[in-house]
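Apart from one protein chain that is not included, each protein chain of the complex appears where it belongs.
Right after this comes chain A.
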Amino acid sequence: MRYTTSVTKGLTSSKAEEVLERDGPNELLPPKGTPEYVKFARQLAGGLQCLMWVAAVICFIAFGIEFSRGTLGCFDDLYLAITLITVVVVTGCFGYYQEFKSTNIIASFKNLVPQQALVIRDGQKNQINAMDLVVGDLVEIKGGDRVPADIRIIFAQGCKVDNSSLTGESEPQSKTPECTHENPLETKNIAFFSTTCLEGVATGTVINTGDRTIIGRIASLASGVGNEKTPIAIEIEHFVDIIAGLAIFFGFTFFVVAMFIGYAFLEAMIFFMAIVVAYVPEGLLATVTVCLSLTAKRLARKNCVVKNLEAVETLGSTSVICSDKTGTLTQNRMTVAHLWFDNVIHAADTTEDQSGQSFDQSSETWRSLARVAGLCNRAIFKPNQESLIVVGDASETALLKFTELAIGNMMEYRERFKKVVEVPFNSTNKFQLSVHELEDPMDLRYLLVMKGAPERILERCSTILIKGQEMPLDEQWRESFQTAYMDLGSLGERVLGFCHIYLNENEFPRGYKFDSDEMNFTTSGLCFAGLISMIDPPRATVPDAVMKCRTAGIRVVMVTGDHPITARAIAANVGIITEGSETVEDIATRKRIPVEQVNRRDARACVISGGQLKDMSSEELDEALRSHPEMVFARTSPQQKLIIVESCQRLGSIVAVTGDGVNDSPALKKADIGIAMGIAGSDAAKNAADMILLDDNFASIVTGVEQGRLIFDNLKKSIAYTLTKNIPELTPYLIYITVSVPLPLGCITILMIELATDIFPSVSLAYEKAESDIMHLKPRNPRKDRLVNESLAAYSYFQIGAIQSFAGFTDYFTAMAQEGWYPLLCVGLRSHWEDVHLQDLQDSYGQEWWVSVIEICQIADVLIRKTRRLSIFQQGFFRSVDVDSMEQMSLTPYIQSYTPCYVSFMKGWGQWWFVPIPYGILIFVYDEIRKLGVRRHPGSWWDQELYY
């Protein structure tokens, strides 16, 4: 034997140990995790962070220059540098902590229960930890087990495995010892690691363990795909580019001006640096981090765990969601949806809790049908379980649950009808039957119950139950059977037929030896009871969520491995295909013309199966995605899922992909945001995804979209605010250098303003509620709707910033004048003001000031505090459409966050606090007029120039 193993005795323990030593444990190694320090370093190296590092270095240089020249007036630059670094490091730690926490949540999913495997070693059967399996081990699997490694089957009995996590096929695959195909994925004698054995038993030798298994290879392949940059990272980089450009432009201009006016080179250089540093938005980094992590937290409460903070925003810009069907849109469990008996189709309750039965249960036929469904059923409730856990195949489970609800206590019911013999379902006869004794001990007849493919069942029937009466099954009934069967089938439901017969007492007396192989009993001339159809019903919240997506301009594309008909039925059910939308085929049928003659553009909906997709070129797929707004892809393979994602991305969409299987992991990686399912999802999928839905619920995605959009809006507001503030911080310098007024604003003052007043608004911004129409707008176009665009910059800098500067100077001159320095005296005063040797500088009133008093008297400290207040008015009003709600929400947090600052800053300076209020009102009025114009005349010149 190749693996030095024995087919009967397995490996020897010593040999197994040796191999274990060589190959390592049988588990998927987590993708080579980034070392923690690299993760942390990454937090410190974003676009904004780099900007701040540069600023800090500049500060150090400026400090160094001043220090070496011995003209060190104060330690402003040093403090500034230290503060900048502190901000970067603190926010870095914060972000790192957030990601660390969500990583932990994800890690907690793994290894909840250590997997066990039944292994034969030294001829003995042992339960061992699946981790300890080695190549060559002989293992036994049975229905319900997870396959513990890649196994070559040497013995199998009715063994079926569910390969869906690997290939996406939802049909169970039977496994036999024969090698049927070259390709290991196709052949019948290999069962794969992490798939589930549904029924039967099998024994096999382990051929691959751990990362060398097929699934391990796929997993490591997916983790090899590099992460793309998130849209928000791109936006922030764009913003940083703009800021850096502006800073250098302004700095250089000032430098030239300063040199021209006659400053020394070094002094001009310090001006240059001061301006560059003044441009750095210190608070923005905190805003971004706080916004993202607060939202991540909020999402976690709604069962979305975000692995990568920036993914939150990505979700907001999503324009296409490629959603899985099973489990995400649907409940992932077969449920009885319809019944046909007495020539009427009855609807069953398919909601999650299945509280009530909505159809008439008084009919005799119903009782017979329920009895057949209950008896001819191999599914059982697992004993000794608190909750009802059912073991069995999906449709039998559905039937069991259904009859349990309808009749009650099925286990006991079956006891009463003792099973005599049973013929399990097989693919040749396509039915399943069992023979039972009757409940009434006096009645010695046997009851034969049968279920199976409806047409096969009907063939065996000669009568039909109508209102409890057996009627001959004539053409008319056959006709109505056909109609009902077609109707149910077209709903995408799995239909089963049920029939029964009381076996003749004389022919089959008690003790008759029934033989399941020979079938030595009546199997024709039966009495047809009815049809029951089952479906995996959509989750209750999904139609609403899909609707929300649609109003939010997001396309929901269904990509599933299921049948086109089922897929379409579910799509129609949840609203992915809207009412009245037709596919090309529908139009063809309606107009009675061949499919080729239909104008493809008329069809809103389109169902493409994997087979069709295989024959399509990528252009054709793009075209199909472009021309049909409502798309369903059925019977798709994992590779095709990837193709669909790529096609959407080619069309400029930001794509979110949901998935659970290992096979989905490449698509999850490729997508702009991959969303893995927490319950059904495999570890590989979770590793590849950016976000995990703990409850597998599609509706949670919509919440995420809303939050993501909110973040973008809030960041935009925050940036508008940050940009605005730059101007009133810069103009004092400009005036100081050019007109030589006493310096209105010291370095430290700027810093204090930046940090104290930037971070509070940041936090309150993160808490800001969504504008009411946030989910009624189209998703942003990543190429056009930038975070920072020209009109935003122009509006912030040259309009609001200008008003604020005027406000600041009004305040400055007021304060100066009221202390005794008239505006005209201030002009050109700088050299005297800063002259440390002048102890009797006369003010406008003839009072004489000594130098120290003047230094303290940086009157205009108040200035920016004032202008910041203006921003309170301005804050939050930027993009409002619903002005009223905006007013409430923006003012309250601001007043709260500013009040403590006021108190500590006041110290008797409060009087100048009120000077710029008229300007505040002006900004408010101006902004309202601007927005009014934007709202009233969309698309006009005003809108183009003044909306951002």
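Criterion: a residue touches a chain if its C-beta (ideal position, glycine included) is under 8 Å from a C-beta of that chain, and two chains touch if they have at least 3 such contacts; residues count from 1.
Keep this in mind: contacts and distances are computed from a predicted model.
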Name of the absent chain as recorded in UniProt (options "Oil body-associated protein 2A", "GPI-anchor transamidase", "Sodium/potassium-transporting ATPase subunit beta" or "CobW C-terminal domain-containing protein"): "Sodium/potassium-transporting ATPase subunit beta"
Which residue of A:Glu396, A:Glu729 or A:Asp843 touches the chain not shown here: A:Asp843
Contacts of chain A with the absent chain, listed as residue ranges: 228-231, 234, 646, 649-650, 652-654, 672, 782-783, 790, 798-799, 802-803, 806, 809-810, 813-814, 817-820, 822-823, 836-837, 839-840, 842-853, 856-857, 908, 911, 918, 922, 941, 945
